[in-house]
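One protein chain is absent from this view; the other protein chains keep their places.
On to chain A.
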């Protein structure tokens, strides 16, 4: 291992899972921490919440309002839903004017601590349900305290439909003029257990969607939510990467994949640019030239070198880009490549091409890491096989071969970071700070490629080079950490200057 690599080591507070694995007597320089105990400067505080925890939070917010305003649990819940779960605002609003606040959900002041024990009743004599107008004998009917009685099945059908369509904010009595709200106990009575659970789940969904500091994990079918108190206004100098308890990393700021060290704004800009023109730009780059006079893009799909621009009428030579007037009859041979006039025209073209090439430079590297990250995923699956092989062919235990899984994780993570360093660098102005950023980027890239290479070795070699791989893994992690730390510091200091004209 060369000296350059050891500069990245922090041997103090070193701690990892391998310290007590029989290698204690080895050079301490080579056993390095992978997991930092203290929060890093580029990380934001956040909590991952399970469905169960969300439910508890929801209930405790309801309790808070219930106690603060002296309401029944059901009424407090309804008010909270209706006021987008904003406890502070609702509390103030209620204490300020209880009657009007209750009115907003269709309740009279006398119902503030109303606790409803809803019951189904047999149909009274001469009852005709105004909803279904069925004059058969009714087994059961239902009415809210407002007294508008309909058959229970009409109530059920309506509620089930509202819940299945996600209309759960405020449902009320079926009478066209009555606004008496349907509370939790009524849902519970009238809906089937599975529909009722669905209703409760939708409430939790609404709860998370309404609160700006809660967000669902962006991965499909993941049920975790994350709490993170980051201001939308701070996203220019904070990149709130969070991880749910299922190990999914994403950006809390813009609900997209993890994209540190690129800030959300540039992440969006870059994605748009890539979606807009990467492929087109590639094609244009390869197949066309700009007219030396008006820069119109011209594709030569056959014929001789004598070009006539359809836009400005300029006649020029495809080979040397000089004016055609100097070429005479040399339709298929250009002997004037080095003449001055052609040189100037080519300079002009080169200029307009340069910005395109600059973009392609960054894009290709970005895309390369994207592709490598994909390949690394395959590698990860192979790793698992290698780990089993190692366990079988050597005396290593399961816990001892975990270093391969760890190395693979680090590799993937760093590739992702590298990807976004290129998108970030694309928007940076050329200056000394950018130069430093690119040095850090280069260091990380070199380290990542080295680790990737080590990973490709066969099983027996992996076993003997275990320490080397461990060292490299931690070195790569450290390099990533350094890069992110410095970028974060730069963001806070306003050190990075952007060139957004691209």
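To be clear about the criterion, a contact is a pair of C-beta atoms (placed from the backbone, for glycine too) under 8 Å apart; a residue touches a chain by one contact, two chains touch by 3 or more; residues count from 1.
What we mean here is this: contacts and distances are computed from a predicted model.
Enquirer: One chain isn't displayed here; going by UniProt, is it "GTPase-activating protein GYP5", "SUMO-conjugating enzyme UBC9", "Dynactin subunit 4" or "Vacuolar protein sorting-associated protein 16 homolog"?
Expert: Of the names offered in "GTPase-activating protein GYP5", "SUMO-conjugating enzyme UBC9", "Dynactin subunit 4" or "Vacuolar protein sorting-associated protein 16 homolog", the one UniProt assigns to the missing chain is "SUMO-conjugating enzyme UBC9".
Enquirer: Can you tell me which of A:114, A:158, A:318 or A:498 touches the chain that was removed from the display?
Expert: In the full complex, the listed residue that touches the missing chain is A:158.
Enquirer: Given that one chain is not shown, which residue among A:108, A:167, A:315 or A:429 touches it?
Expert: A:167
Enquirer: Looking at the full complex, which residue from A:44, A:68, A:87 or A:132 touches the chain that isn't shown here?
Expert: Going through A:44, A:68, A:87 or A:132 one by one, A:132 is the residue touching the chain not shown.
Enquirer: List every residue of chain A that touches the chain not included in the displayed model.
Expert: 130-134, 148, 150, 154, 157-158, 161, 165, 167, 174-176
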